[in-house]
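The complex appears here minus one protein chain, its other protein chains still in place.
Residue numbering begins at 1 within each chain, and the chains themselves are lettered A and B in the order written.
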Amino acid sequence: MAEPVNEIPKEFAEIFAGISRIYKENKNNPDARPFISWITVIKGLLEKDLSGIPIIYTNLGNSPELVLALGDSEGEVAPFGFEAIGATQGFFGSNQCNMDIIDLIEANGLSADVCSADKLALGYMLKKLLPPPVGGVFINTPCDSQIVAAEGFKSIMEVEPFIIDVPYSVGEKELHYVAKQLREQIKYLEQVTGKKLNWDRLKAICEENNRMVELLLEWSDWRKRTPCPQMSKVVTFGFVLLNTLSGTPMGTWYASELLEDAKERALAGKKAVLGEENVRAIWFGDPIWWNLPFYDWMEEELGMVIPMDLFGYVTAEAYIDTSSPDTILYTFARKLTRVMPMSRQLTGSAEMYIDDIISVYNQFNADCVIFPGNTGCKHMWGLLGLVREALRELDIPLLAFEFDLFDPRTKSEEDFKEDFRRFVNDIIIPRKNR
Amino acid sequence: MNKNDIINVFQQVLENPSNSFIEQWISDGGKVMGYYCSLIPPEIFTAAGITPYRIRAAGSDSTDLADVYVSSQLCTFVRHMLNLALGGQFDFLSGIVAMNGCDQARRAYDIWEKKTDIPFKTIISVPRTPANYNIEWFKEELKKLIKAIENHFSVKITPQSLAEAIKFHNTTRRKLAQFNDLRKEPDPPINGYEASIVNIAAQIMPLKDFNDLIDKLLQAVGKEKRTGRYRTRLIVSGGEMDEPEFVKIIEDQGGLVVYEDTCFGARYYEEPVSEEEDPLNSIANRYFYRIPCARMGNSFDRRYENLEKIYREFKAEGIISQILVHCILNSGFSFQLKRKAKTSEISTLLLDRECRMKGYGQMKTRVQAFIESIESKARKEDKYNGRTSK
Partner (left out) sequence: MTQEVKITAGIDIGSTTSKAVILVDGKMASYYIGDSTVNPKKTARLVFQEALNRSGIDEKEIQYIVGTGYGRAKVDFAHENISEISCHAKGSYYLLPGVRTIIDIGGQDTKAISISPPGIIREYSMNDKCAAGTGRFLDFMARTMGMTIQKMIDIHFEEGEPAIISNMCSVFAESEVINLINEEVPLPSIIKGLHKSVANRVNTLVQRVGPKKEYVITGGVAKNKGVVEMLEKTLGVKFASFPENIDPQIIGALGAAVIASERK
């Protein structure tokens, strides 16, 4: 980077300041343990010294295992989930900063319809705030914005990307097709980094992933309990966890923190909400990442909890079979396409999404479904009608609204609260009193 | 028949979802296959004896039925198309073939699939990057499509019938290329409005009827007087653009449209399929490796290179990159184009539009201002070169 090493740009200073403030606010709160652990994880990621290490950008449908396994020892190449910077700013830093970045990239001609995760990523690139990469690996799931991000990455960072094509259909043939492309991706990675993929290390990294998956599966079982023992907002982090921390000890540690907290609280009879648990909602789309305190409000004010959301659940398909290089690539392809949040649900026909909602709804004993329509998520906006019909058929109440996961200007906090109060008071509570 | 008579016939073909030629074909016992996206090879339908029909938003004046299922966050092309489908206006089709062109069209297919009575419905998966190692996948998808058509319609699609279909389509392509090449002339015998009517008509009527008519048109245009005075020559670029009315708006402001770098324009007739090799391989190669559209990853450079080539060949003086509001993929292309425009000599206008829009007031102003800016640039250059202004 051109800037002096110890000069932190003001955009990132906002994140660090937010982290310190939010850490202080939460550190003595026994209910906030998994949140504090998350802050610790993010802080660790941000403070990592990447100078001199070749950096590979990975987009939001990706998982870092292959990049982590480049070179004969740990840390020779760094994966960089570039969309996570905007997310971190939304979690802890300044929404104003994210809004300024969104305005900047839109002023440069990017349409407001592109997913704001990618608007932010390209905006931060354009502002030269992100470290220079030697390469970028992209996957075309979950959405069209990924293609726009790859093209934008290429022109702004002046680095040729590698793109994996995930087909529309789902099955074994498709997994072999993706696995074949992963072999090509390895060639690309070796070429741009000058490091060979170390299969023994890849095996160990995949085993690390498997430990994390095991913990997450057990964790989600504890969250099925009524009342839900653990705060809502941590489920939304599942996405960043898979996308950025899969196969790392830090990822495994965070998963164990989630599990232990949920288990201890459940056994102690503790619950997420302040009073009665009035409503259990399945949040099946993007979270409000610009406003994590909203989830606290929901729990306190409405007695409403999100036992699980679309970002938080993994399935057994996340296990990577480490018997041979072929099985690793085949099952890694399976993890990318059949587990990564949004990629799983939005590949193939509407049933893929609808069947998962219904299954999660049943598993987590929910009362209703939240359909958060992120402006840029055209999948969701195309699915809404069929989802409505399917849930009506099963008499499952549905709350659908438009918002932006990083930009408060699309739907304000007040409008959110109004919608949620109305839904709970007009629909859910009267149904329960029937 | 003179030029205007023939153009009028084509214009009527465009007006509504169905048209008299398609109706005649059906009443003679013929079948029609609807498809969307320019990466689906209509040669396959022709080889099965089925007339290909490119689905568009013809004659739609509402999106109300579609909006029950999808939101106004989707583009109006998709919503109008879906509206017609839900209203039963595509019920004359014997089948539709969709693809994973963009997320919005894909989601619309979910609804077509569940809510319309069209007997044959399928979707194919076309790779998002034209990498060599992915072409096998595309070929497999085409084979799967062939099998599905054979089974449903009880027909055989043989290498022979495919080869014949390729020839048939190439003939149309050649005629269209010859026709559109007339637009390279300094004072072309056809304007962009007329040309876009013809280009679209080719995709929605039986090819034989089209070929007969375009032959007559090619004869007639030679005798016609020229298009007349225009202030500048423009290329229209972008994705789905099935509305000659939009081209007319540009031309009414004085900008002669000499080329449509769009799905219903050149993307249909440019680049013939090879007649030399195995027919299915040739089809796969043509569609897979062709000048990419915005849905293809890592495609901008090739597309831009092509745009520059066309720009020179057609002696254009500006590019209008039109995108439908809410189109993510083409807005990505526009973003790149805008970045390029900073260092390029080519004047570029990014224009958002809605499909089937009425009242083009604001658009007229933007186009007019763009034409004025091209003119003033030209004047400056002339002055710089010591010439008098045009």
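The definition used in the following text is that a residue touches a chain if its C-beta (ideal position, glycine included) is under 8 Å from a C-beta of that chain, and two chains touch if they have at least 3 such contacts.
Everything numeric here is computed off the predicted structure, so don't read it as measured data.
Student: Looking at the whole complex, which of A:31, A:301, A:356 or A:402 touches the chain that is not displayed?
Tutor: Hidden-chain contact among the options goes to A:402.
Student: Can you list, in ascending order, the chain A residues touching the missing chain?
Tutor: 385, 388-389, 392, 397-398, 402, 421-422, 425-427, 430-431, 434
Student: Of the residues in chain B, which ones touch the absent chain?
Tutor: Given the touch definition above, chain B has residues 61-62, 64-65, 67-68, 72, 354, 356-359, 361 touching the missing chain.
Going forward, only the chains that are shown with their structure count from here on.
Student: What whole-number Å value describes the gap between the mean CA coordinates of chain A and chain B?
Tutor: Measuring from centre to centre gives 37 Å for this pair.
Student: For the complex, give me every residue of chain A touching chain B.
Tutor: Those residues of chain A that touch chain B are 108-111, 113-114, 138, 140, 143-145, 147-148, 150-152, 154-155, 160-161, 163, 165, 167-169, 173, 177, 180-181, 184, 346, 349-350, 373, 375-376, 378-379, 381-386, 402.
Student: Spell out the part of chain B that touches chain A in their complex, as residue ranges.
Tutor: Chain B residues touching chain A: 68-71, 73-74, 99-100, 102-104, 106-108, 110-111, 113-114, 123-125, 127-129, 131, 133-134, 137, 140, 294-300, 323, 325-329, 331-339, 350.
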